[in-house]
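All protein chains but one are shown in place.
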Amino acid sequence: MAIEGRSERREGPIRYGMVGGGQGAFIGGVHRIAARIDGEFALVAGALSSNPERARASGAELGLDPERTYASFQEMAKAEAKRPDGIEAVSIVTPNNMHYPAAKAFLEAGIHVICDKPLTSTLADAKKLAALVEKTGKVFVLTHNYTGYPMIRQAREMVQKGQLGEIRVVQAEYPQDWLTEKVEDAGSRQAAWRTDPKQSGVGGSTGDIGTHAYNLARFVTGLELDSLSADLDSFVAGRAVDDNAHVMLRFKSGAKGMLWASQVAPGNENALKLRVYGTKGGIEWSQADPNYLWYTPFGEPRRLITRGGAGSGPAAGRVTRVPPGHPEGYLEGFANIYAEAARAIRAARRRNGKPGRDVLFPTVHDGVEGVAFIEACVKSSRKNAAWTKL
Amino acid sequence: MAIEGRSERREGPIRYGMVGGGQGAFIGGVHRIAARIDGEFALVAGALSSNPERARASGAELGLDPERTYASFQEMAKAEAKRPDGIEAVSIVTPNNMHYPAAKAFLEAGIHVICDKPLTSTLADAKKLAALVEKTGKVFVLTHNYTGYPMIRQAREMVQKGQLGEIRVVQAEYPQDWLTEKVEDAGSRQAAWRTDPKQSGVGGSTGDIGTHAYNLARFVTGLELDSLSADLDSFVAGRAVDDNAHVMLRFKSGAKGMLWASQVAPGNENALKLRVYGTKGGIEWSQADPNYLWYTPFGEPRRLITRGGAGSGPAAGRVTRVPPGHPEGYLEGFANIYAEAARAIRAARRRNGKPGRDVLFPTVHDGVEGVAFIEACVKSSRKNAAWTKL
Amino acid sequence: MAIEGRSERREGPIRYGMVGGGQGAFIGGVHRIAARIDGEFALVAGALSSNPERARASGAELGLDPERTYASFQEMAKAEAKRPDGIEAVSIVTPNNMHYPAAKAFLEAGIHVICDKPLTSTLADAKKLAALVEKTGKVFVLTHNYTGYPMIRQAREMVQKGQLGEIRVVQAEYPQDWLTEKVEDAGSRQAAWRTDPKQSGVGGSTGDIGTHAYNLARFVTGLELDSLSADLDSFVAGRAVDDNAHVMLRFKSGAKGMLWASQVAPGNENALKLRVYGTKGGIEWSQADPNYLWYTPFGEPRRLITRGGAGSGPAAGRVTRVPPGHPEGYLEGFANIYAEAARAIRAARRRNGKPGRDVLFPTVHDGVEGVAFIEACVKSSRKNAAWTKL
Partner (left out) sequence: MAIEGRSERREGPIRYGMVGGGQGAFIGGVHRIAARIDGEFALVAGALSSNPERARASGAELGLDPERTYASFQEMAKAEAKRPDGIEAVSIVTPNNMHYPAAKAFLEAGIHVICDKPLTSTLADAKKLAALVEKTGKVFVLTHNYTGYPMIRQAREMVQKGQLGEIRVVQAEYPQDWLTEKVEDAGSRQAAWRTDPKQSGVGGSTGDIGTHAYNLARFVTGLELDSLSADLDSFVAGRAVDDNAHVMLRFKSGAKGMLWASQVAPGNENALKLRVYGTKGGIEWSQADPNYLWYTPFGEPRRLITRGGAGSGPAAGRVTRVPPGHPEGYLEGFANIYAEAARAIRAARRRNGKPGRDVLFPTVHDGVEGVAFIEACVKSSRKNAAWTKL
């Protein structure tokens, strides 16, 4: 229970704006709750929609000052940079293809960026963005939100402490079922842009969820990928991007992995699951029941470690809010990324410095690797699942 | 996904203060997060501790204006009532014995009250408080937070729609293990006041958690209690209140129930569970995994209804924030009570009116019944488990 | 994996007969499979039905010698006792009211008895039977089959070794749903005799399943009951016996318990569950998933001990047949009672002696206590749940 009560509160919340996330959007609302949970951020500006009408209405609904409800992110970046009370950070929650231009505008305006995943819709954009982050020195946080779950922090800590020994096998999967039918043609805005390569990039399930599973495996294990072999499908006739992905992974250490992403697996809502096995033990975690981590030291009974309960260590403890047995969920995990972002931004604010070593969030480099993963999957699949490097 | 985006946002957040909840407290922090999640409240004042030093430090940590960090709730009620920008509501998160005097002070100052459970430490206080709420007409919300869980709303809706038929059997339980040893003597402040009858009232496990289980059963089933038979124990030597309670329930309808509360059951964190069986079906719900509701229409396979998923209806939908498969937890459930409180307070603010019929929160009358339940348990147990009316 | 391969095999199987268990019966077939699994018994005679036609047809179906297919148990006891190759043991699987006369006939004929539960339909019969067993010195095994499950043996061993410390709380329950409607009037033979007090005794759910739950709690914990308080219902209109039972338990040691038996709880098939909590730890077991035992040493993570897996000890090992991860079930648990019976019968056969101390099966005394439990429940309930001794 370590989240609240930092003395930085006295400095007041971080002023931030949002690009995207207007009426009818999904992930924008999640970001706003995540930003509110710990009271570290205050939403004061927005370019909430590319549709001016919707942008205005959305801003009003959120109680924004009409003067700070902008019709475009370009306008917002320019105007806010000039204000003495201008935003210090921006959250970018648009379709993927807008991440790069929006992030560029704000970074160049000296504003920190929190950006939804995947980083961009092309690897070329991703690399340019990484270079720009380096150049400007601004904080850049990518919301691979699952890395914010306490028991994922716990898992990572256990791997780092050697409790699993040398890792041999990684099993990552993220099945869903919401694209089992062709809902992109039936009025689902969420489905429409996610299955449009111009907006989402070349990956469908690989980009939307496979990249989450990949990032999570990397975050927990620390293993670096050597190459992958991918077999992608678009099972729904006429769908422009993959909706099911089978991927075999080879890590540089010699460890091996499998990754399955699917949006056509009935009965699966957001069944992200990670399993890691080493010479000394194994762990298993499921996003739908995130407060539990199964841990088996080889040769001993399986143990169910609960968030904040016995066996749960400091890495989980610093991102947990309530006692064990009281479940935390998706929003708290997401909020942990925002809390880490706040620590980084406050460090930058006060001494233009870096946050503590314990502050963990996905960076622009993780984002570049994520887009490289997506593109490698597509490339491998087009070559009959040939082994492909990132 | 119905929480955010109310037009009331434009009116600005509800200004509230807090009594209790300073450094080292537990539930105060939970209330503050719950109040923040939907952006409906702004914490602007506090009497955070009876210890002036701690009150000051706690206020500073939370970023409160030092001028509005009070040394006592009496002072706070008086001062805030005078301010044009004074608090509209107060959250009372002290030990139980302080609920009544604090609530009284604010109600009499014309300020709405959100109060932790149980309502008071004595039934006499509870009844006086209920009368005062009636008299003042202010909003009074008791945070029996488990009634805020979406799948509990779902369960209630299913009972009301008759999907279970006539209810026959109710099984409610709330086991914990944190008082397995005598931690009240070992420096645990949480344990110390909860096992001190002067602060907590006559009930130990009955008051702290049994009353939650009872309230939940009442909320979901709508059944009214006729009488109960209780066998209470203080298994830990020298403990001043019960730490395990076995209770048999007889409802006026003829339905029967069992209720188990324990703080000495190793392996149980906050294992609140409710099971209800009727002539047409049964439901089962567990707080540790709150996004699931097991439902069996008699003669058909068990179904696992997920929050927001197929089979989940409007009552759950109006208090849910993220898609199915992305778990919500304890804080979101708690926040739902705050969101309902906000609706009631805004209704009172704008037209001195009442919120919509769909707005549900535990009232002062639920609180009176809860304290009556505690006292009836203790009375029954002292009479060798004689059947006792509330 | 210790079941097979006893040298006693060389002596040939134990010849046994069956009373009851003809066409349309349920538990007789279970006994026959249980008797076959380890190859220790050979069925050679039967009085399989009180209906002579059905008795004959059932015997033929089972491949019995027509000469040894009897029309009554009296005839069978007499005839088999005379044969040099006569049965050494009999399994009694009739409705409860026939247990006593049948057992009497065989015991007096010098034949060992394996008898289904509850022991008899009245306490008076039970006591007479116990006296007769003492007098004749024959082996008498009561098939409280759940005591045969390996993880129940494991639980008992852990309690005996002190891993739970001093026991404080016992929670036992056995809900079913098959009598939710009045199927005894709709042609269900199983339901018809079980709801007929003349055949089943005064208890309905208490006798059919409550007694199982009670026996299991006693077997695992070793605690002796002081008194109970029971609230029984017949929820289905016109039902002659209880179909739901709420019972509070007081053990002589000061431990307390609750017991719930129900046949009207939709969604429950045979959801027998036992939970035991002591000063040092807790255990939880569920019959539907019998290969698992949850064990929490207080202050440590929950552990899932699997049958034959790490943490599973010798008491479980001697009654397990296949490796961990390959589930055993109801029939293997039942077969373990038969295997124990075989050990006792072989000990009696060879040296008129007693089996080893590790041989465990429910005795006639457990049976007397079980019937006393049923009658005490009914008596207590009739006295408004007054505390009642066995």
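Order of writing sets the chain letters: A, B and C. Residues in each chain are counted from 1.
Just so it is clear, a contact is a pair of C-beta atoms (placed from the backbone, for glycine too) under 8 Å apart; a residue touches a chain by one contact, two chains touch by 3 or more.
Only a predicted model underlies this, so the values are computations on that prediction, with no experimental measurement involved.
One chain is not displayed; in the complete assembly it touches the shown chains A, B, C. When the omitted chain is restored, the residue from B:Ala35, B:Ile305, B:Val364 or B:Ala385 that touches it is B:Ile305. When the missing chain is restored to the complex, the residue among C:Val19, C:Ala47, C:Leu62 or C:Leu293 that touches it is C:Leu62. Here one chain is not drawn; of A:Ala81, A:Ala192 or A:Met258, the residue touching it is A:Met258.
For chain B, the residues touching the chain absent from view are 295, 299-306, 309-311. Listed here are the chain C residues that touch the chain not shown: 1, 4-7, 9-10, 12, 23, 26, 29-30, 32-33, 36-39, 60-63, 176, 268-271, 287-291, 306, 309, 321-332. By the touch definition given at the top, chain A reaches the unshown chain through residues 168-169, 171, 175, 177, 180-181, 229, 231, 233, 235, 244, 246, 248, 250, 256-258, 260, 262, 264-268, 275, 277-284, 294-298, 302, 384-385, 387.
As a working rule, only the chains that are shown with their structure count from here on.
Where chain B touches chain C, over half of the residue numbers in use are shared by the two copies, so each contributes mostly the same positions. Between the CA-based centres of chain A and chain B the separation comes to 34 Å, rounded to the whole angstrom.
Averaging Cα coordinates per chain places chain A and chain C 55 Å apart. Distance between chain centres (mean CA atoms), chain B to chain C: 44 Å. Counting partner chains per residue, chain C has residues 295, 302 touching two or more of them.
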